[in-house]
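Encoded as structure tokens, the structure appears first; notes follow it.
What you see is the complex with one protein chain gone and the rest in place.
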Amino acid sequence: MAEYQLPETLRYTREDEWLRPAEDGSAVVGITDYAQQQLGDVVFVELPEPGAVLQQGEACGAIESVKTVAELFAPVSGEVARCNQELAQRPEAVNEDCYGGGWILAMVPSQPAELDGLLDAAAYAQHIADRE
Amino acid sequence: MLRRAGCSSLDELFQCIPPPLRRAGALNLPEAGSEQEVLARLEALAARNENAAAMDCFLGAGCYAHFLPSAVDALVSRAEFTTSYTPYQAEISQGTLQAVFEWQTMLCGLTGLEVANASLYDGASATAEAALMALRITRRRKVVASAGLHPHTLQVLRTYLRALGAELRVLPAAADGRTAAPADLCDDTACLVVQQPGFLGVVEEIAPLAQAAHAAGALCIATHSEALALALLRAPGALGADIACGEAQSFGVPMSFGGPHLGFLAARREFLRQMPGRLVGQTEDSTGKRGFVLTLATREQHIRRERATSNVCTNQGLCLLMATIYLSLLGRRGLAELARLNLAKAEFAKSLVRRTPGLSLPLSAPTFNEFAVGVPDAAAALARARDAGCIGGLDLAPFAPQLGPALLICTTELCSRAAIERLVAALAGVQ
Partner (left out) sequence: MSGAPQGGAANAAGGLAYEEPLIFEQSRPGRRGAELPRCDVPEVDAAALLGENLREDLPALPELSEVEVVRHFTRLSTWNAAVDLGLYPLGSCTMKYNPKLNERVARLPGFAWAHPLSPAAEVQGLLELCFELEGFLAEISGMDCVTLQPAAGAQGELAGLMMIRAHFEQRGEPRSKVLVPDTAHGTNPASAALNGYQVQTVASGADGVLHPGALKAAMDETVAALMITNPNTLGLFEDHIAELCEIVHAQGGLVYGDGANLNALLGVARPGDMGLDVMHMNLHKTFSTPHGGGGPGAGPVAVKRVLAPYLPTPRVQRGPDGRFAWRDDAPHSIGRLHGGHGNVGMLLRAYAYILSLGAAGLRRCAEAAVLNANYLLARLRGAWHLPYDRPVMHECVLSDRALQASGVSTLDVAKRLIDHGYHPPTIYFPLTVPGALMIEPTESESLEGLDRFADTLLQIAEEARRDPALLHGAPHRTRHRRLDETRAARKPVLRWTPQEESA
């Protein structure tokens, strides 16, 4: 099995996204190291509109590489607070620094209980291993 | 060979087909023919069709008889172009890819827009694809189209929209033949589609139509069935059109009884990701040398499947190549002069019509190389034209009954002064 960075401090989804609660009550969302390796060179990120209200699991964007496209799903319910507009110019940030400069959007969760249902790093690592 | 393939007989090759599904008898088809015999059969069929090579052709209406420089057919006949396929493997398809990139560039220049695709089936389906694109961009459900669209384009548009349950409203033409800007576009209108020049040959006023569309939050789509007009008329992009599309058969593609022709589509750059069809982009190889590849393929069916921008796979590659070669031969001055020559022929024909008793020009708007002519009896006029060696135009009765008995007449550079004089005399019944 290949090596993936999976920071302990993040929460994960089975759709290969991560979520990091921020101090202001919002939560930053991106895709995992596993996801960016699977996709290969990211060439375009389709972002939702800030202000959009999403249900958990709702499709809200897409990450495209040259030959494939992965849908982006809302990891929890809530409103989109802001998006990483830099990705329009530098989509490669998702490959270079998927947990930092390659973040995708921030949302304000409306159902905090949903956060508890997300995976921790160990559970997500197991999820990847099961798939491979 | 059979043994090596693990079979003892040709029949055994098909053992995976359940026996009841295998066909015992031969198909009910003609016996095989030699090349000589098949050619003779096809020549006999070809001889029974009136055509623009044998007669003076004044029939346009979406399919135009233009002169075809010899170099076009000589070059597209090269097997490296004819017998290759979609350039999936860029390193051994640079010929096709570079030609498509050149076409995209030429089309952007002609339409005044920023991105163009690598062709669609024909002008009618390109118009439908443009309308679907507008539905996606605006997330609205209604298409408003001018009655000046080619009737077949309008029909194809209707067919595509009906499948999606989207609504189509047709704007009537004003008395002079042009489309008046509607003041009542509802907020569910995705686009306003206008044809330039219109089916009856009239030059439309695009700018006010684009303004009306934009005021309602809709897009303006300018479609074309005579692409040569792009060389004479102000570019649709410069007049506010968001998408320009249509048929480019006029650029060096034979008439071929209506196909294969060349659908085109160009748009503002902001709509790039909603475009249907193939796109070729510039890049570099691993040594830094410029080259071209199919790009932004994630829009397409083979990757996005049911969420693709279109189901289009095959395009009209060889027709696109004909057009690219044709436009290269004519060049910027040549194409503009050709368009003026077409205009002059039509104005000459109109001047003859004006002074011929029994004939009239029912529409007052300016025209390019095609115009409506009122006649006492359309069928009789066309029969006389045929006797005079002319394919005399289109009987407008099924398409524009409001004009009364009328023909749609087209004059390209192929129509000599003498032929025009002969036609007008025949239409009027003057010996």
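Chains here go by letter, A and B, matching the order in which they are written, and residues are numbered from 1 within each.
Keep in mind that, in the parts below, a residue touches a chain if its C-beta (ideal position, glycine included) is under 8 Å from a C-beta of that chain, and two chains touch if they have at least 3 such contacts.
All figures in this text were calculated on a predicted structure; none of them were measured in a lab.
K.L.:
I'd like to know which visible chains would be in contact with the absent chain if the whole complex were considered.
P.N.:
A, B
K.L.:
Out of B:L171, B:A241, B:I325 or B:L363, which residue would touch the omitted chain in the full complex?
P.N.:
The single option touching the absent chain is B:I325.
K.L.:
Pick out which of B:A53, B:C186 or B:A380 touches the chain that's been left out of the picture.
P.N.:
From the options B:A53, B:C186 or B:A380, the contact with the absent chain belongs to B:A53.
K.L.:
Of B:R169, B:R234 or B:R354, which sits in contact with the chain we cannot see?
P.N.:
Residue touching the chain left out of view: B:R234.
K.L.:
Which chain A residues touch the hidden chain?
P.N.:
Residues of chain A in contact with the hidden chain: 41, 43-44, 64-67, 91-92.
We adopt the following convention: only the chains that are shown with their structure count from here on.
K.L.:
Where the centres are mean C-alpha positions, what is the separation of chain A from chain B, in Å?
P.N.:
44
K.L.:
Touching residues of chain A toward chain B in the complex: what are they?
P.N.:
So the residues of chain A in touch with chain B come to 43-44, 46, 64-69.
K.L.:
Chain A touches which residues of chain B in the complex?
P.N.:
273, 297-298, 303-304
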